[in-house]
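Just one protein chain is left out here, and the rest sit where they should.
Labels run A and B following the written order; every chain starts at residue 1.
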Amino acid sequence: MYVIEISGLKKRFEEGGFCLDLPEMRVPEGYITGFIGENGAGKTTTLKLMMDMLYPDEGTIRILGLDAHLQGPQVRAQIGYVGSTPGYLAHATLETLKRMHAPFYPNWDEALYRRFCDRFSLDGKKKYKDLSTGKQKQFSICIALSHHPKLLLMDEPTANLDPLARQEILDILTEELQREGVSVFFSTHITSDLDKIADYVQFLHHGRLLIAGEKDRICEGNRVVKGPLHLLTPETEPLFVNLRRSEFGFTGLTGCPDEVFSLLGDEAVYEKPTVEDIFLGYTQAERGH
Amino acid sequence: MNIIISNTSPQPLYEQVEEQIKRAILSGELAPGEALPSIRYLARELRVSIITAKRAYDDLERDGFVQTTQGKGTFVSLANLDRLREVAMSQIEEKLAEAVGAAKAIGLGLEEFQQIIEELYREA
Partner (left out) sequence: MENVKNLVRMEGYKLLCIRKALFGYLALMVFSAFAIQSAGFFFFILLYLLTYTPTAYDEQSKGEYHIGMLPVERVQVVQAKYLVSLAELVVLPLLIGLSGGLVNCLIEIPENYQISFGVVLSLFFGGAMFVGVVMPCLLWLGSIRARYLVMTIYLLSFAGMGAISYLDNQWMNHIAQAGGIWLIPSGLAVLLFSYAVAVPLYRRRQFTS
C-alpha cells in the first residue's frame, strides 16, 4: 500500500535551529510522488533519514515494510538512490565504477545496464570527472535502475540541468513506472517537474508537511482567481489562501472555488493552478503574506 | 483515437479523458471488444498522472463502456452500443432537467432557453 511510512519523525539541527517535524508522511506504492520545498526546507534531510545516513531524534521510518535503520541493508538493496551529490570517485572510469557497485546488488542486470548506457550514450572508458553534469546524472540513474529496485529515491534529479536533459530524465521516470511495482519518490524545487509527471505531491516548508495528496485533485480543488479590487470585501477575502493586490486588480488562490464563484461570479477570471501556484500560495500564506 | 487534453480548461482532466473515450466508443471509432491502451501507457503518452487515467477508466467501466480483465487489460465492452447510447442520453436528460428547472425558476421562456442551447451547441 505505502512504500514509505514515516511517523513521529523529528530531527533537530542545533546550528541554524532547523527542525524537521513530520508526524505523519506516507508515500503510496506504485506511483510517482514528488516532494517539493524551498531550499532549506528539509528535503535532503528527509531523504538522508530514509537512507540511514542521518538518524532521527524521534520517530520511525518504514520503507517497503522494513525499518529503515534496523534493517538498513535489506532496505537499501531494493532502493535505487540518486543523490544530489552522487559521491562517485571522480578519477575512476564509468566501467570501474560499475564494477565497484554491481556486486552489491543481487538483482543486478548487466544487460539492462548496457541498454541504459547505450540509450544515454555513456562511454565506459571515460572518467567520471570528464562527464558533463547532465551525463553524470544519467550515469547515476543508470546505476540506480540497473538492479531492478522497487523504490527509486531521488534528491533533486533535475537540478542544474537544461530543459532538454531535464525532460529526458522525466521521460525515463515515467517509463520506469510502466513496470508494475515500482515506486518513485523524488525531491525537487522545480515545480514544473511535478506538473509533468507527479501522481502525488508533498509540500515541505520549514521542516513541516504543508499539503499532501493527489496532484490532480489538489490542482482541481483550487483556483487562481483574478479580478478587480472592488470584489475584495470582508466577506470574500477570507476565502482566499493568499492575495496579491496591484494597482490594476488582485490575484489570489482559493481552496473553495465554488463559494468564490458564487460570490464573485463572472467579474473575475478563474484558472486552474499549477503546482507552483499552489506551492507559492500556501507557503506565502504560512509566512503571513 | 485522438485524445486532446487541456491543462488550462476548468474541466477536470479525468473528465476530459473520459468524455473523449466515450465519444470514440459511441461514434464507433473504437469497436466493441477492442483493446484500450494500458492505464500507465495512456498516462504517459498524455502526460497526465496515472491516477487521472485510472479514474477515467474506472468511470468508464462503472458506466458500462469498458471492461477490465485482471492481467489482460481494458477492452471496449461488448454491450449493445445502442444501450450505451441510451445510458449517455439519460445522463444528458438529467442534466437538461436541472437546467430546465433553473430556467423556470427565474422565469426564462422556452424560446430564450432554446436560444441559449443553440448558442452553447455551436460554441462547444
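Just so we're on the same page, a contact is a pair of C-beta atoms (placed from the backbone, for glycine too) under 8 Å apart; a residue touches a chain by one contact, two chains touch by 3 or more.
Values in this document were obtained by computation on a predicted structure and should not be read as measured data.
Among the displayed chains, contact with the absent chain in the complete complex occurs for A. Residue in contact with the omitted chain (choice from A:30, A:72, A:124 or A:249): A:72.
When you scan A:105, A:120 or A:270 for touch with the missing chain, the hit is A:105. Summarising the interface, chain A meets the missing chain with residues 13, 48, 51-55, 72-77, 79, 81, 83, 85-92, 96, 99-101, 103-105.
Note that in this section only the chains that are shown with their structure count from here on.
Averaged Cα coordinates give chain A a centre that lies 32 Å from the centre of chain B. Every residue of chain B that touches chain A in the complex is listed here, in rising order: 7-10, 12-14, 40-41, 43-44, 47-52. For chain A in complex with chain B, the residues that touch the partner chain are 31-32, 174-175, 177-178, 195-200, 214-216, 220, 270-272.
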